[in-house]
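I have a structure here, written as structure tokens, and I will follow up with some questions on it.
All protein chains but one are shown at their positions in the complex.
Here is chain A:
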Amino acid sequence: MNTRDDDYDYLFKVVLIGDSGVGKSNLLARFTRNEFNLESKSTIGVEFATRSIQVDGKTIKAQIWDTAGQERYRAITAAYYRGAVGALLVYDIAKHLTYENVERWLRELRDHADQNIVIMLVGNKSDLRHLRAVLTEEARGFAERNGLSFIETSALDSTNVDTAFQNILTEIYRIVSQKQIRDPPEGDTIRPQNVEPIDVKPTMNTDSVRKQCCQ
């Protein structure tokens, strides 16, 4: 199967969500191709890219889905939350409204994504210091209260972009590998009764991981 530079131990599906214009596509372009476009085209529907990183000597392949920010698209983009084990919820540090909408995005994830999804709050455009509208500490506090990890990035000057992806992928990896020690593969997960179970537990078996993540 793997005819490309494509051997990996884990395949994790991660989604990029957040308001329109906060820089999701540029975060993806910076992380996967080390590119940045000041005026990149708006994303229509979803776009896909991938990159592999090393954690503890293991190759982790991140399959990243970039989604359109406009509310109208949510009916379409919500389909892509399925099977995602991580989400970068992005806002623009210079636009307070995009930060206020973070709660709506969290609800969106709760409604459509797996309950165990790892979420990282990302304040992008940290290079716009003079225009800052969202205080770092305020966002950090919000993240802590909601059990999210938090980081500020700049896709423009590359600050923290790799770190953000590295952190969330490592966090997912830790959870998955600990789970494998703790639970047998068929181990039950406790779920609230009103949540429809979605089978997204990654395992060491790359084949099954691939199937789950590509859906």
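By our rule, a residue touches a chain if its C-beta (ideal position, glycine included) is under 8 Å from a C-beta of that chain, and two chains touch if they have at least 3 such contacts; residues count from 1.
Just so we're on the same page, contacts and distances are computed from a predicted model.
Chemist: Considering only the chain that is not displayed, what protein name does its UniProt record carry among "Rab-GAP TBC domain-containing protein", "GTP-binding protein YPT52", "Mitochondrial pyruvate carrier" or "Vacuolar fusion protein MON1"?
Modeler: "Rab-GAP TBC domain-containing protein"
Chemist: Using the document's definition of touch, tell me which of A:Thr50, A:Gln115, A:Ser149 or A:Ser177 contacts the absent chain.
Modeler: Of all options in A:Thr50, A:Gln115, A:Ser149 or A:Ser177, contact with the hidden chain holds for A:Thr50.
Chemist: Decide which residue listed in A:Ala68, A:Val85, A:Ile117 or A:Ala139 touches the omitted chain of the complex.
Modeler: Going through A:Ala68, A:Val85, A:Ile117 or A:Ala139 one by one, A:Ala68 is the residue touching the chain not shown.
Chemist: Kindly note down the residues of chain A that lie in touch with the hidden chain.
Modeler: Touching the missing chain: residues 1-4, 6, 20-21, 37-50, 63, 68, 70-73, 75-76, 79, 210-211, 214-215.
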